[in-house]
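For reference, the structure discussed in these notes is given below.
Note that this complex is displayed minus one protein chain, with the remaining chains in position.
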Amino acid sequence: MELGYLAGSIVKLAALIGWIYGLLWGLGRPKAWQKAVTIILAFGVIQAAILAKFGDIALFSAFDQGLLIQACTMTMVALGLNLIYGFNGQFSLAQWGFYGIGAYCSADITYRWTSGDASGLLVAGLGTILGALALFLVGWLLKKKRGVPVLSAFTFYLIALVAAGFAAVKLGGALSPLLAPYFGSPEAPGVLASPLALQIVFFLSIIVAGAFAAEVSFIFGLPVLSLGSDYFGIATLGFAIIVKTLLVNSDTILPFPEMKGGRGMIGIPKLTNWIWVFAFLILVIVIIRNFVRSSTGRATLAVREDEIAARAMGIDVAKNKLMAFVVGSFVAGLGGAIYAHYIGFLAPGSFDFIQGYNPLIIVVFGGLGSMTGTIAASFGWIFFLEGFLRVLLGQLGSDAPSWRLVLYPIALLLLMLVRPQGLLGTVEWGFFKDGNNPIGRAREKLSAAVKLKGSGTKKEGE
Amino acid sequence: MASIKTGDTILSIKKATKAFGGLLAVKDLDLELPKGAIQGLIGPNGAGKTTAFNLITGVIPITSGAISFEGERIDGLEAYEVTRLGIARTFQNIRLFTNLSVLDNVRIAYHSHAGYGLGDSLLRSRRYAEKEKELTERAMDFLGIFHLDGLAFEIAKNLPYGQQRRVEIARALACAPRLLLLDEPAAGMNPKETLELMDYIHFIKDRFDLTILLIEHQMRFVMGICEYITVMDFGEEIARGTPAQIQVNERVVEAYLGKGAAKIAAS
Amino acid sequence: MKRVLTIALALVLTVASLSAADLKVGVLSPLTGPVPSFGLSVKEGTLLAVSEWNAKGGILGQKIVPVIEDGQCDAAAATNAANKLINQDQVKFILGEVCSGATIPVTELAGAAKVLLLSPTATNPNVTVDKAGKTKDFAFRACYIDPFQGGILAQFSYTRLKAKNAFILYDQGNDYTIGLANAFEAQFTKLGGKVVGKETYTKTDTDFSAILAKIKAAKPEVVLLPDYYNIVNLVTKQAKEKGITVPFVGGDGWDSPDLDKAAAAGGYYTNHYSPEDKRAEVVNFLKAYAAAYKDDAGKGKVPDALATLGYDGANLLFTAIKNAGSTDTTKVKEALEKISFNGVTGKITFDKAHNPVKALTILSVTKDKIAFDSVVQP
Partner (left out) sequence: MPSSIASGKAPISDEKRRGPPLAWVGWAFLGLIGAVTVAYIAGKAWSNPVLFLQNILDGLKLGFVYALIALGYTMVYGIVKLINFAHGDVFMVGAFTSFYAVSRFRLHQWPSAVFPGIDPTVSVIIGSITVVLLAMLICVLLAVTIERVAYKPLREAPRIAALITAIGVSFFLEFFGALPFVYSGRFIPYKAPFPTTAWYVQDGIHPIVSGTASPDNTISFSNIFLLIAAASILVQVFLQWIVKRTKIGVAMRAASYDKSTARLMGINVDRVISFTFAIGAAFAGLGGVLYAIAYSSIWSQLGVLPGLKAFVAAVLGGIGSIPGAFVGALIMGQAEALTMGYISTPMRDAVAFAILIIVLLVKPTGLFGEPSGEKA
């Protein structure tokens, strides 16, 4: 009878892979209405499974929903990393740091909002907007004076960002009493108490979190991306560790007592549900795919393949790397924000660099440079490690659960030895294929005709 | 040398020097490249030819001296800026984007004049659709010129060597250059292929109205195709002139064959 | 196709749920992750209690079936594990998690599903009390909360050790040590003492030389080190090497057979019971534990504080179920609120915030033994 769980886990995973395939296939159809129907269906199938109840038992229980939400946030983080590493060739371990930044940033906004304080949203919102303006302004000025070394450019950007942040804090501080009557107070509830407003604030907080992560990634990536691949990797590891250190000290070194440092931030409203997750999953998929399948995306691939040749082709390599890094971090920030409002509690331990290996493992597992592989691997990883293994080992006696993280590296090793290019290599499904323009489709036909062997493993180094 | 006016000169290098630590890879190199010419840069191994190419294209920064392209200083520019100004190059060891298709290799070269930005691609605007279609069609037409359109969807690394060379040259031309630098285009080719390559170079020069500077070791190829030749040894220019002048130049023969050889050659 | 699969799946799940006859209790502890040793201790203590109850015929005639899950001391992993326990295994009672950071999100899930959670060891006040200060209905704990233990340590240092200057050393990433440190500081300064220095470290640190040099320079009369025995061993040993003789004091995290007594000699810590205690509960527990678990050399193991709390936590829950006469969680919850239970860690009742009210023992460490010093009644 307990085997029922096991079978259930396997069936669910298979169904989800089918679901991903269907989603990508449908999104890849040319007509807009076909895409729309796909989105509605893909959403509806899972929503129905969540609502379907057989007696006491939900077809898609809270356990499965939790896994699903985590799989989706992991997908966002990993897709961002795949853009940075798989498509642009920049080995980054900082992704988990941006995830943490996004989580804490949006959590702080909604936490304050639900505590009757709109200033979090004001300051963070203003800060990201002013910060972006400051960055654009400095960028524009630096463009005029060509050839400014990266370290000096970094200094200017940093000063601009700090100034923007300072201005945002001052401006937000000045604005919030002015706006207080509109927001209401605990005695006379206004917008602050409205559930609809809370949903809107949640949405804004996710976007702000993403933007904030993107700005941080810009200022960090600017100098560091000029380092060679492995050195960049180490610097990003350092970034992840610095972020965690700051989170641990968020109430002492940083001025955020509500984050409570190492004690963990409680009381984050649990606003994440399947609707939000699905919406942002689609958003991230579209962002990443549209980025990759464009001229900029091809330039990104060129940078991965050969930086010197890319420069000789007129590609601004530094700018291109920065773009991929910023977009990748942006979606990681979104993922973090969604996660924070799912779990309702944030502790810096969750953003440790050891856990930061997970998205990297997923990206490599799924296949570097395969967006489909990343999604499949994210779902597979969560549902295997957190779902299947838990269920399986739970049946095998009291010592068995300790083996969960022993079996996981063994599986990892075996896969890497058998298939070093990852599960899917660079194969893509439906929506992600480069076949969306007419020429691309001609390519499919042609490839089929010539029976090309498109073996596409990525060779590292020389 | 002052006889060539700037109007006629597409590229001018004045006293270009590149030092790697204490080693002078290129020393006080002067080079004037008349518009529309095919000029050769030859010299024994380690003479600094490829370094000179790297200086022109901005791959490595110059230590001292000046490089002007069409009357404008280009030393100190980034490599991609030099390319966008109109200088394209190929590499000694072919540097195609090996895991991408031939079509993508060419489309990447179009990137700097794709006509749409990141915003367009993220939003999939109409501009994106139009420009992307136009760009792709242009790339296909372009490949057609070289009879490479049949290979458009081949992955670059799966092509045979000779074709990779041709794709690399085509890719360089896709950058819409007015000056093309070819680094040992005939390396690894048999005599027949070399002859084909000579025709090919003439063809592209006329078709795209190019000036060409090339490095080559195969003397028959160089002598057969170049109108002017500059000879380098140990980072310095030791001779320049027409192929006929170079062939009898004592210092050149010495550089290639060692001292004493010149006399034998002369006799 | 998908529909067929989902229906088949639903049937499978329904069948699975029908065959639940025994009393399933979730045991959630960090078996992997950063602190597997804590999870192991708690699990051992808990399972010992389970087997004792089963040997006596279970509760209300039902056999207790522990469902063990790995919480990894991480919010996300513990949430998944708890979701699995609640939704797949359909447990109504959870013992765990061990770390506060992993327990807090679980209490919310459990509360929403009316699953009763009793954490043996999570000391953060927010385990049983939410952001607004309201007691969570279905969350209990078996250990002291930080303010209580930290306050007593301050009292003890000020009056018994006659220390006027204290130095505080704590792990900035561990809410247990932060809580104790904060409470100590508040109480100690209130009594009139002075905190001459505060230093933090992370749990992965092994070299404390620089901090100890600072301590030496600050000349305190007592050093608060409210961490687990592993850190205590490291710090006190290095302190001895540096010629520091100031007494170190700490909380129940010190309690372990692995405490390096030679290094920690001269120190004091608060604990749940004294090994010299001759109460039957203590004697029987030590005997049973030694019989059930052997160390590498085959000798019976001595339980540490975490194992003791695991044992008492499980017993508290089972007794409450027995008292309630039902496995209905609301009834068990009421029974727990009214319970008066004689455990290894003393006579336990619960206060309004679902925190245990029990006596606290202070032990002193000497070179070769742990000696009883005093008892503080709440």
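Here the chain labels run A, B and C in written order, and each chain numbers its own residues starting at 1.
Everything below uses one rule, namely that a contact is a pair of C-beta atoms (placed from the backbone, for glycine too) under 8 Å apart; a residue touches a chain by one contact, two chains touch by 3 or more.
Everything quoted here is computed from the prediction, not taken from an experiment.
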Which of A:124, A:364, A:389 or A:423 contacts the chain that the document leaves out: A:364
Touch criterion as defined above, residue of A:256, A:388, A:403 or A:431 at the omitted chain: A:403
Identified contact with the non-displayed chain, of C:187, C:233 or C:315: C:233
Touching the absent chain when the full complex is considered, from B:84, B:107, B:171 or B:240: B:240
Hidden partner interface residues of chain A, rising order: 91, 145-156, 158, 223-224, 226-228, 230-231, 233-235, 237-239, 241-242, 245-246, 248-249, 252-253, 308, 354, 357, 360-361, 364-365, 368, 399, 402-403, 405-406, 408-410, 412-413, 416-417, 420-421, 457-461
Contact set of chain C toward the excluded chain (per top definition): 31-32, 34-37, 39-40, 172, 199-202, 204, 206-207, 209-211, 213-214, 216-217, 219, 228-230, 233-234, 237-238, 240-245, 258, 260, 262-263, 265-266, 296-297
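Here is the rule we use: only the chains that are shown with their structure count from here on.
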Partner chains that chain A and chain B have in common: none
Furthest chain, CA centroid comparison against chain A: B
Closest chain to the centre of mass proxy, which here is the mean CA position: A
Inter-centroid spacing, chain B versus chain A (mean Cα positions, whole Å): 42
Of chain C, residues touching chain A in the complex: 1-2, 5-6, 8-17, 19, 31-34, 36, 43, 47, 66-70, 73-77, 79-81, 83-84, 86-90, 100-101, 104-105, 108-109, 113, 124, 126, 130-131, 171-175, 178-179, 202
Residues of chain B touching chain A in the complex: 57-59, 76-81, 83-84, 88-89, 91, 95-101, 103-104, 107-112, 114, 116-118, 120-124, 128-129, 132-133, 135-137, 140, 152-155, 158, 171-172, 175
Footprint of chain B on chain A - complex, ascending: 146-147, 287, 290-291, 293-299, 301-302, 305-306, 308-317, 323, 426, 437-439, 443, 446-447, 450, 452-459
